[in-house]
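Input: one structure, supplied below.
A single protein chain has been removed from this complex, and every other one stays in its place.
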Amino acid sequence: MEDKVNVPINSDTDIVTARQSGRELAAQIGFTSTDLAIIATSISELARNIVSYARTGEVVISVVQQGTKHGIMIVAKDRGPGIPDIEQAMKDGYSTAKGLGLGLPGTKRLMDEFEIVSAVRNGTTVTVKKWRR
Amino acid sequence: MEVPILKQGHYLIASIQSALTDADLLKLRDELVERVGRYRARGVIVDVTVLDVMDSFATRTLSAIANMVKLRGAETVIVGIQPEVAFAMVQLGLALSGVATALDLEEGLAYLQRKTKGNGGNHGR
Partner (left out) sequence: MSNKPRQPTTIQESSNIQPTTALLRELVSHLRQNRTQLREEWARRIVEARLLTAMSNDEIFAEATSVYDNYVEVLETGSVEALQAYARNLSERIIPRGVETHEVLGIVLLLRDVLARSLFSKYQTDFALLNRVLDAYEPAANRIANTVAVGFVQERERIIRQQQEAIRELSTPVLQVRDRLLILPIIGVVDPQRARQLTEQLLRGIRSNRAKVIVIDITGVPSVDSKVANHLVQTVEASRLLGATVIVTGLSPEIAQTLVTIGVDLGKMNTVGDLQGGIEEAEHLLGYKVIASGEPTAQVEEE
């Protein structure tokens, strides 16, 4: 049983690969189908950000454990232009439905843990975790 | 991945068969818009039963399809959104507002029939 998947992100087809791999991994540790949909959607959003803003990067999905909790961790990393104003990007007013913004507030809501590190010209790394109930 | 588009009377039915990349979605959009014009279709059904993920791009594109098809005088209805997918979508804030939705193909057709009743051509509002 695998516990880690590394998906290089270079084009929109990789977005599909990333979320399918992520879903498979999460299914292995017994997430409900609702949570699987949530995880796959989050991976899709994070991978899409890489393609849209940085052209290239990677998504690493791994199984994590903390005490008796089991969960999944997704690290979306790129060396792109970075986010100049993280606070702004995290504001809920940024609607991805309209094509603006990065879907980050939504992803944060969906996941249990959320962390973002970004600097101009130095790339962005978003780390999220979801624990199995 | 090609999405098969069937013509049923005045309606077009696009049945998604597998996961679609962004490029596939855009292609579907263009295909549908073109065919609505070509066949003077009154309604479009997009069946997303098979999709296990609907992210922001997918919802944006479906909205775009509905809007562009409307400009050609036809109604769009999205059918087959799975319960888990619907849940994830609304949590992410993607409620597909302004786009008609129905449970399945049968309901989608019933909706179009109600909506396009008495609509003579594609000049209706």
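Letters are used for the chains, namely A and B, taken in the order the chains are written, and counting of residues starts over at 1 for each.
The rule is simple: a residue touches a chain if its C-beta (ideal position, glycine included) is under 8 Å from a C-beta of that chain, and two chains touch if they have at least 3 such contacts.
Keep in mind it's a predicted model, so treat the numbers as computed, not measured.
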Worksheet entry | Identified contact with the non-displayed chain, of B:A66, B:M89 or B:L112 | B:M89
Item to complete: Have a look at B:L28, B:V53 or B:I81 and name the one touching the chain we're not showing.
Response: B:I81
Worksheet item: For the chain left off this view, which of A:S11, A:T34, A:S52 or A:T127 is in contact with it?
Response: A:T34
Fill in: Option touching the unshown chain, where B:T76, B:T101 or B:T116 are the choices
B:T101
Response to the item:
Listed in rising order, the chain B residues that touch the chain left out are 79, 81-84, 86-87, 89-91, 95-96, 101-104, 107, 111
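As a convention for this text, only the chains that are shown with their structure count from here on.
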Worksheet item: Counting in whole Å, what is the centre-to-centre distance of chain A and chain B, each centre being its mean C-alpha position?
Response: 27
Worksheet entry | chain A contact footprint on chain B (complex, rising order) | 19-23, 52-57, 59-60, 63, 82-85, 87-89, 91-95
Item to complete: Note which residues of chain A are touching chain B in the complex, please.
Response: 12-13, 15-16, 19-20, 23, 33-34, 36-38, 40-41, 44-45, 48, 92, 95-99, 103, 105-107, 109-110
